[in-house]
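What you see is the complex with one protein chain gone and the rest in place.
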Amino acid sequence: MVKWTRFETLSFVIIIGAWVSIYYFLELDWFRIPWTPMALIGTAVAFVIGFQNNAVYGRIWEARKIWGGIVNTSRTFGVYVQDMVTDEHAKESVSNDSIKKEVKILTYRHIAWMTALRYAMRNKKQWETTSKHRTNTEWGIKPPEMKSTLVEELKLYLSDDDLKEVMNKDNHQTAILYLQSHHIRKLKDKGIIWEFSFLELEALIKELFTLQGQTERIKNFPYPRQYASLNHYFMWLLLLLLPMALVPQFMDIGKEIAVNYPLWGDIFIWFTIPIYTAVAWMFHTMERIGRTGENPFEGTSNDVPISTISRGIEIDLRQNLGEDKSKIPVQFPAEHGVQF
Amino acid sequence: MVKWTRFETLSFVIIIGAWVSIYYFLELDWFRIPWTPMALIGTAVAFVIGFQNNAVYGRIWEARKIWGGIVNTSRTFGVYVQDMVTDEHAKESVSNDSIKKEVKILTYRHIAWMTALRYAMRNKKQWETTSKHRTNTEWGIKPPEMKSTLVEELKLYLSDDDLKEVMNKDNHQTAILYLQSHHIRKLKDKGIIWEFSFLELEALIKELFTLQGQTERIKNFPYPRQYASLNHYFMWLLLLLLPMALVPQFMDIGKEIAVNYPLWGDIFIWFTIPIYTAVAWMFHTMERIGRTGENPFEGTSNDVPISTISRGIEIDLRQNLGEDKSKIPVQFPAEHGVQF
Amino acid sequence: MVKWTRFETLSFVIIIGAWVSIYYFLELDWFRIPWTPMALIGTAVAFVIGFQNNAVYGRIWEARKIWGGIVNTSRTFGVYVQDMVTDEHAKESVSNDSIKKEVKILTYRHIAWMTALRYAMRNKKQWETTSKHRTNTEWGIKPPEMKSTLVEELKLYLSDDDLKEVMNKDNHQTAILYLQSHHIRKLKDKGIIWEFSFLELEALIKELFTLQGQTERIKNFPYPRQYASLNHYFMWLLLLLLPMALVPQFMDIGKEIAVNYPLWGDIFIWFTIPIYTAVAWMFHTMERIGRTGENPFEGTSNDVPISTISRGIEIDLRQNLGEDKSKIPVQFPAEHGVQF
Amino acid sequence: MVKWTRFETLSFVIIIGAWVSIYYFLELDWFRIPWTPMALIGTAVAFVIGFQNNAVYGRIWEARKIWGGIVNTSRTFGVYVQDMVTDEHAKESVSNDSIKKEVKILTYRHIAWMTALRYAMRNKKQWETTSKHRTNTEWGIKPPEMKSTLVEELKLYLSDDDLKEVMNKDNHQTAILYLQSHHIRKLKDKGIIWEFSFLELEALIKELFTLQGQTERIKNFPYPRQYASLNHYFMWLLLLLLPMALVPQFMDIGKEIAVNYPLWGDIFIWFTIPIYTAVAWMFHTMERIGRTGENPFEGTSNDVPISTISRGIEIDLRQNLGEDKSKIPVQFPAEHGVQF
Partner (left out) sequence: MVKWTRFETLSFVIIIGAWVSIYYFLELDWFRIPWTPMALIGTAVAFVIGFQNNAVYGRIWEARKIWGGIVNTSRTFGVYVQDMVTDEHAKESVSNDSIKKEVKILTYRHIAWMTALRYAMRNKKQWETTSKHRTNTEWGIKPPEMKSTLVEELKLYLSDDDLKEVMNKDNHQTAILYLQSHHIRKLKDKGIIWEFSFLELEALIKELFTLQGQTERIKNFPYPRQYASLNHYFMWLLLLLLPMALVPQFMDIGKEIAVNYPLWGDIFIWFTIPIYTAVAWMFHTMERIGRTGENPFEGTSNDVPISTISRGIEIDLRQNLGEDKSKIPVQFPAEHGVQF
């Protein structure tokens, strides 16, 4: 964390260093702000940063719950498809193999839906700027979604016709769910899915639409801009006014000291630097941590790890489909301890 | 944000300028309020503004979730109608074309429901006054609902009979859902909708009634008036009493300075102006941002973008109906970065 | 709001006026409380008032959501009854008219349920005392439930037998829902309601029981007494101790002034009155606003407007039943801007 | 409330009286703690008490909602049983009387379930100590569950076989719901309950298991011990350190006074007693009120009134079963205004 904020910490040292120098060399000790208005400002800043942190933590946690919901519904979808596609009600018997094939197509298409969804989550929005911050880019790590294209990935899970249809629509995820529903309906028409199981599976499609819509909502409705900038302005107002109240206070102590220890008293003012830096670092770090979490799918190290979650579910689904472990892709590696 | 509050900032400068002048020219330095009651007032103000911001942010976020729910249920409605209207259980076979026609009528009527709902959300309520504020009107942008009438819009999605029936009822949205339900029931009677699919579709009608009722609740039940005015009164009480405590403090510092630097000491009092303005601007901006969000459908730039959401769903639904992209209306443009 | 609190404001002026007089005429300037324990008390008071306001706002908002739920379920009930009562599965054909009659009886009985529920909400509980406060009674407005009796109202919607049965039970609302359920079951036995539609309608009865129970819970489980009195005691402790700390402070300033301006210095103490009144008014108003909302169905101007909501739904239901607008009662008028 | 805390108030008077005496007679005025660390401690105490009150109020309110849910589901169970037990699908006709008998057995067994549940809620847990506090026991009132045994009560609602089976299991409530389910299933096998109604009734059993589990969760998972003791320790740390900061402050004021009024100045120190007592009483009462609500089923006057709720539902269910009012037990009386 100390390393992560090193640029800002440096700038605080420079700011306060400049102020102290001005006060020291220009003997500006008469110029000061009383502490009382600083206290009012401090209260206001504490309030808005507290508010931001609560709201932002709520966003991250909600995002994580939604993706937890995707995990749960995906597992349910996996097991329902296996146990509800059956020729029991079919007019004519269907081979076990062709049933297994249908199950596989449905399961793979579900993985395609998750893939399309996580690519959609990684689209850059104009208000997502955290990932451009210097300390966030220096390690050069980026989410898997930036290493290959959506089409490349979808090819692995969709037939060519499906792929073409899906890429032709603006919202790929929605298009995939339409395909799922149409497919399920066709299986019902053939009698391979019992009519009431069909209703259950359609209910899962509904649930997936809900989860998709919820994660899109978090992606598309940013933390209100007015609140976000409020934080920033208020914090800087505090940090910029603070030296005018703090340095003279240290000068006063310095003068008292100077009665007995002239040397210590003279240089005591420089001791403002670590104290100011500590205070500024605390308020700035609180604010920055708040900002970091505003967009939980942006592709930084504090994101909800949607790539890892999706891949985990893919492994789960394919293992329980009976696939050989060697054919299933492995989990995305955690680089520098960061899971995307 | 600085620009957005420029009128108020100016008024703070004038207020404090007046006070400083009075103190300076009338030598009123003996007239002062002690800081201790100011601290009690400051605490109370911080509390009520904090309370307001929490409550108001909760309102916006709830409103956004409701419209997210409308998105999800609309998509589900779209796919259910496509896969549940089928002649499988019909006494006599029905042509594919007439089934498609019914699907289209149902889907278009759903778009009409969304349209009626967003027009209802834009009705001006007596407590919605934010949009009249000078800085909110200067750009001259307004929501699409103020550029054409509801009848004009509904004409595109409803038959003439339906339109007449709908406009004849006080609550247009409710009337449209009654029409949907009657239509679905007629299709069930004809056997084009299986009886159990009919129950599922009726469950969606129920869900749409719930979402409609929720957004109407936010529209019609304002943030309690007593809390709203409390904020305003308390903030102004603080800002109006503050100069009487702040200016004398600067005068005291000024007098101390005057011992060594008579000139600086004399004019130091004027330095109250930027500090007071900073404090007043902070408290006022916090309060105003809180107020801005109280009515999230009022038609200002901080609204939940219901026009954009509705149009987005319309595009989604019609693309998946197989309509040609060129025939589908485009998304409302964002003017000055504002999406309605 | 200023008008609404005029009696308390007056009492604050009297209290502080008395204290100032005592201090002034008895030269009691040596008698004072230090500010530090006042700060501890102030913190405690701010905390409990903040706690109260959060809890109470939560209660109002929950009450409003429950009645929003009643709106939504009522609309659903209206449309379900219209589209699920049908002779499709009946052993022998039933005339359209008698079906319409059954629909009307069910819908009217639902309005009766809402009526009984809102009357139950207006029963006076021993802890509901806000409505007796002078400033709340001076306009002489009262909720519609106090202008006619429950029997008079129910007569309009229930048959004589039903009415007798309902008035014979302690909980009228519950009794009405039992009647609804028995009626629906009889229609199912006759085949006018399909068995699975019967299950859906019973599910609505369950939902109405839930909503009824929720609103009764808010009515019957008051905001915990211990918290409510805490607020009151703490606030008054603060307001009664405050003068002993505040007046001497003003006297001190007065003495300083007296060095240069004997007259001003002598009368400066009277300036405590507006400042104390401002502080006391703020804390008292915060506390009173909190108290006002504790019982959201009590019949004061800050209530959840349950009469208006019920009547609105009645109008909605009857318009969609096809009744002539002239035969439907109009909305309750808002007197002095207050909707009940 | 004043009466309720009289023992503690007395102990505060003694504590501060002792301190003042020590300071006064030993002339200990040089011994003092500066206010600044007291402010830090005060902040910490205010925070933890605030946290406790929020969490505890959340527990009470959740407990009340759960029992509200029991009310709602019980009413639904009552009406469902009446309208879903019918011989319509029975292989052979069943007499109306024997149907009524089955309805009565089911309804009575449901009352038995509520009874077993409320007895389980009254079991003493090792962390429930509030009810032993002197001021909580002096009136000698206790909940109805302590006036008769569970077996005596259950005898009124269960057959002998059922009773034996139920008492033989560790968790009586669960055993009763198993019996309900087995009974419902037998009725379904006989054809007296339609198979789909059977599913609805089983869903109610599920709901009752959920409600039972929720209330057991609140009973068995106490407010985390570490937080509870934190409160207590912190508050006492504040109250025990406070005199060392407060008394010297009053002594200082006393000395100032003594310049002009030697007598007043000398005895001024004793004025610390009411002020300290006020502050200590506030912090202690806040903490105690928080503690009181931690276990909402313990059997004190601030409990969720589960006995009253259960009895209320019993009356409701039996009135609607058509029983004569004279045969139905009356509501538990409220002693000293306390409802259990």
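A, B, C and D label the chains in the order they appear, each numbered from 1.
The rule is simple: a residue touches a chain if its C-beta (ideal position, glycine included) is under 8 Å from a C-beta of that chain, and two chains touch if they have at least 3 such contacts.
Quantities reported herein were computed from a predicted structural model and do not represent experimental measurements.
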Q: Tell me which residue among D:M167, D:L241, D:A258 or D:V338 touches the hidden chain in the full complex.
A: D:L241
Q: Have a look at D:L230, D:L321 or D:V338 and name the one touching the chain we're not showing.
A: D:L230
Q | Residue, one of A:V13, A:L28 or A:A46, that touches the chain absent here | A | A:A46
Q. On chain A, what residues meet the omitted chain?
A. 1, 35, 38-39, 42-43, 46, 49-50, 53-54, 57, 60, 64-65, 68-69, 71-72, 75-76, 78-80, 82-84, 86, 88, 194, 196-197, 200, 245-246, 249-250, 253, 256-257, 260-261, 264-265, 275-276, 278-279, 282-283, 285-286, 289, 292-293, 302, 304, 315-316, 319-320
Q) Tell me, which residues in chain D touch the chain that this view leaves out? A) 30-34, 36-37, 39-41, 43-44, 47-48, 51, 55, 169-171, 174-175, 177-178, 181-182, 184-185, 189, 195-196, 199, 202, 205-206, 209-210, 212-214, 216-217, 221, 224, 226-227, 229-230, 233-234, 237, 241
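The criterion applied here is as follows: only the chains that are shown with their structure count from here on.
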(Q) Ignoring chain B and leaving every other chain in place, which groups of chains are still linked through touching? (A) A | C, D
(Q) How big is the rotation relating chain B to chain D when the fit is done on Cα atoms? Please round to the nearest 5 degrees. (A) 145
Q | chain C against chain B, contact positions shared by both copies (same if over half, else different) | A | different
Q) Could you state the distance in Å from the CA-based centre of chain C to that of chain D? A) 25
Q) Using CA atom averages as chain centres, what separation in Å is found between chain A and chain C? A) 40
Q. By residue number and range, which residues of chain D touch two or more other chains?
A. none
Q) When you check every pair of chains, which ones turn out to touch? A) A-B, B-C, C-D
